[in-house]
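Missing here is one protein chain; the remaining ones are kept as they sit in the complex.
Letters A, B and C mark the chains in the order given here, with residues in each chain numbered from 1 onward.
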Amino acid sequence: MRIGVLTSGGDCPGLNAVIRAVVRRCAADQVEVIGFHDAWRGVLERSWEMLTVDRCRGILPRGGTIIGTSRVSAAREPGGIDAARAVQAELGLDGFMVIGGDGSLAGALAMHEAGVATLGVPKTIDNDLAVTEMTFGFDTAVQIATDAIDRLHSTAEAHDRVMVVEVMGRHHGHIAARAGLAGGAAIVLLPEDPFDIDEVAATLTARHATGKWASIVVVAEGAVPRDNTVELPDRGTDRFGHQRMGGVGQVVADGLTERTGFETRLTVLGYVQRGGTPTSFDRVLATRYGVAAAQAAIDGGWGDMVALSADHITRVPMAGNVGRSRPVDGDLLATLRYFAAG
Amino acid sequence: MRIGVLTSGGDCPGLNAVIRAVVRRCAADQVEVIGFHDAWRGVLERSWEMLTVDRCRGILPRGGTIIGTSRVSAAREPGGIDAARAVQAELGLDGFMVIGGDGSLAGALAMHEAGVATLGVPKTIDNDLAVTEMTFGFDTAVQIATDAIDRLHSTAEAHDRVMVVEVMGRHHGHIAARAGLAGGAAIVLLPEDPFDIDEVAATLTARHATGKWASIVVVAEGAVPRDNTVELPDRGTDRFGHQRMGGVGQVVADGLTERTGFETRLTVLGYVQRGGTPTSFDRVLATRYGVAAAQAAIDGGWGDMVALSADHITRVPMAGNVGRSRPVDGDLLATLRYFAAG
Amino acid sequence: MRIGVLTSGGDCPGLNAVIRAVVRRCAADQVEVIGFHDAWRGVLERSWEMLTVDRCRGILPRGGTIIGTSRVSAAREPGGIDAARAVQAELGLDGFMVIGGDGSLAGALAMHEAGVATLGVPKTIDNDLAVTEMTFGFDTAVQIATDAIDRLHSTAEAHDRVMVVEVMGRHHGHIAARAGLAGGAAIVLLPEDPFDIDEVAATLTARHATGKWASIVVVAEGAVPRDNTVELPDRGTDRFGHQRMGGVGQVVADGLTERTGFETRLTVLGYVQRGGTPTSFDRVLATRYGVAAAQAAIDGGWGDMVALSADHITRVPMAGNVGRSRPVDGDLLATLRYFAAG
Partner (left out) sequence: MRIGVLTSGGDCPGLNAVIRAVVRRCAADQVEVIGFHDAWRGVLERSWEMLTVDRCRGILPRGGTIIGTSRVSAAREPGGIDAARAVQAELGLDGFMVIGGDGSLAGALAMHEAGVATLGVPKTIDNDLAVTEMTFGFDTAVQIATDAIDRLHSTAEAHDRVMVVEVMGRHHGHIAARAGLAGGAAIVLLPEDPFDIDEVAATLTARHATGKWASIVVVAEGAVPRDNTVELPDRGTDRFGHQRMGGVGQVVADGLTERTGFETRLTVLGYVQRGGTPTSFDRVLATRYGVAAAQAAIDGGWGDMVALSADHITRVPMAGNVGRSRPVDGDLLATLRYFAAG
């Protein structure tokens, strides 16, 4: 038996841990694993390598992915599905395991429905897939953002400043919510709860009046103002047609300076959040996903994906589960409010 | 309304985060919080302080507990329950919130059943309570152990050595299992799966024969040999009558040296695992527990405890839930085996 | 005997360690220490506190400064020197210890020459004072930047990208040079060596041609283009008349994208570099400075400052030593070139 593996979409701490776990689990049953380079591009351009236990030695703690990644989708490329089918036949693959985000899994599902067997491992730094309680990489991103906020506190206090921190989170604010809670932010702005810059300024001003105005404001990159009280810059769309993010942190920082008169400084964490060694939590989660996904392949569970549910790894069909996102829930939003200002 | 709070048992990263969250949640409803010093000793010896929002400023990232801890149990002390009742009456407390491990929660339940209202927040670095999926402090301990293992890998490789690491885990091997997976250990020995030192030596020897013998062996302090193949030192009992732990790491290191001839080195992580700043995961979990426990107090849910279930904080009765432990499950044990040796 | 202490200018990891060491050394000789709030503002506005050993407990690992900081200068304020003299007389201070950067030390020297005894402890995150081999806070900033670069490597490799990192360093590139070396940057741009964006692009293109184009480019915020090959944004001046920094990272990222066609991403580390717990190196250096500065005060060495020379703390006059800056030396620039591209 032989399977293909590919990593697709943005990189994410834990990808190598998944790959290693797939290879180790497969090795126990003499299943061969072929890794395709740069996601489906490696299939379309016939670039791959054999992934052995030796090849995967030492990669567990490393960020990135040893087989590269891209946003190329065989399902969307003209002739892509046939090309994949041909590679599958030629290499004698039972199917392709796709480690990717919601878009990549939608592509994997489309391939599967077109007769090219696939299997999904969910991946998003943003942790906003409804199908699973937790995605790997997310814990690492939250930890990195929290470490940065810890550091910003001392500058905020030394200078009586407002520090605005823009973190990742295009559609949902899971990173902002968790890092804000963990970092002791006074204010957390996130897509699930559109903000009113005047209200935020008033909260900080009230906080200042009681002498506690060294404040951290965490802003998800996808945070949006309520009723257009401030305007976000239009940064156009990228080559995939997605609205370009960025700039809301600056808008918030400028809006607060203007309304409160406090010294306000902006930090945009950016790519630092998604690189480097995964936390132990993410390494374990990624490893468990990898073992379970390999098991699924061995069991012939093509068309399925793995997920975390109540601390157990489960297997569910991609159909019906891909494409459903998960916002920050009301409980967590309510919790955040108890720590606002004060 | 006014409640008492105490932290009981071994210290654990996240205790301060719970305290702060309780105080913040209570403040929103004008509920006063009194912190008792060194667990029930503060009740018995009448040592306490008012915990205000200001008092709790800056404690979120700090290890330890600002109100101190001890193993003193009012339920076990002669006259302890009456003394607690008197303090409760005198201070006008609706009840006592006990942040503690299984023993402490059993005490809290006994108090509650004797008419002194209590509420539980589960706490154990070992993560072995059946009632909750995760306890705070555990993630931090696993991360610290994993960081240490990451460091030991390079020495193991530079010198072709076997590095044995003894981690916490008296009754169950959750820390060993997770840190072993996250750290890429060749072997993990834990109480749930008694070890045969000859088998372990044979595995390492086989691994050596293929040229890969820079090996990490993670040993839970409560790991036990199968069929008494090796003997653990008898370290007597502590003043609470518990069998003293420690020494199994040395026994394993010596046993492997003797049987394999490989250079073997022991590291005992000890107290480093339970101190210092909590991971962001633990800060968030502790904060959510604290908010939910304060809510329970406000709702009059005395006799209950909070727990984590499928990423939600739930509230369950202490009765029937305290005293049930949770071993490392079979799935995780099976997963560990795929990474043994190789 | 009694002395005043103040921290002046931008915050810097290690300020609290200096304060604590001054207080501990003074306590051994029964010298009292008064801390003025927010630098000279605390003198002018009569805001201070007694700094005891107890007050300084636990501050060693903390970033920021417990007595606050500002850029207020008594030497520059009209009537400032007389006001300081009056406070000195009223409190019976032998003199003021000023922990500050070059501008703050110039102010301290002016005060001293005007008859208000002062003593200097050099402080700059940028490590560009000629009088001392190393300033505290610098090692921490380099470590934080290096950690970030370590993380960016994995994204760079996973996506075959160029990652541009803008670090602090307004006038000199010590942080960029050290973090670039420590982080394995392909290119380091710094004020000491004006860059030609076409050359940088050519180097990256050549690197790409050999298949190694996941590249890190470290840019000091004060890096300048040679012969105006690209234009930096004019960000005006701040309220102290200093040219506002920022933007060169974006200019470099845009210039490289345009000239090479590679995907280029920018990270601006900003204030994260100067906050949070100091490295052990900075804690030791700051502690040694503090002990030596207190000793200088006890010895009556007013007008002096402390410095690091060949791993020893020395004492030199402020006069003649303040105001001399130290660029990155030629050896280190040469060393950087061996790691460029390749």
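One rule holds for everything that comes next: contacts are C-beta pairs under 8 Å (C-beta built on N, C-alpha and C of every residue); 3 or more make two chains touch, one makes a residue touch a chain.
Remember, it's a predicted structure, so these values are computed and weren't measured experimentally.
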Thinking of the complex as a whole, which visible chains are touched by the chain that is not shown? B, C
Touching the left-out chain: which of B:V53, B:A130 or B:V268? B:V268
Of C:T155, C:T287 or C:N321, the residue that touches the missing chain is C:T287
Sort through C:T146, C:T267 or C:N321 and give me the one touching the missing partner chain. C:T146
For subunit C, which residues reach the chain that was dropped from this view? 21, 24-25, 27-28, 53, 57, 60-61, 133-134, 139, 142-143, 145-146, 150, 178-179, 181-184, 212, 277, 279-281, 283-284, 287-288, 291, 309-313, 331-332, 335, 338-339, 342
Where subunit B meets the chain that is not shown, the residues are 7, 11, 13, 15, 62-65, 68-70, 144, 147-148, 150-155, 157-160, 163, 265-272, 274-276
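Keep this in mind: only the chains that are shown with their structure count from here on.
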When centres are defined as mean Cα positions, the distance from subunit A to subunit C in whole Å is 35
Set of subunit C residues in contact with two or more other chains: none
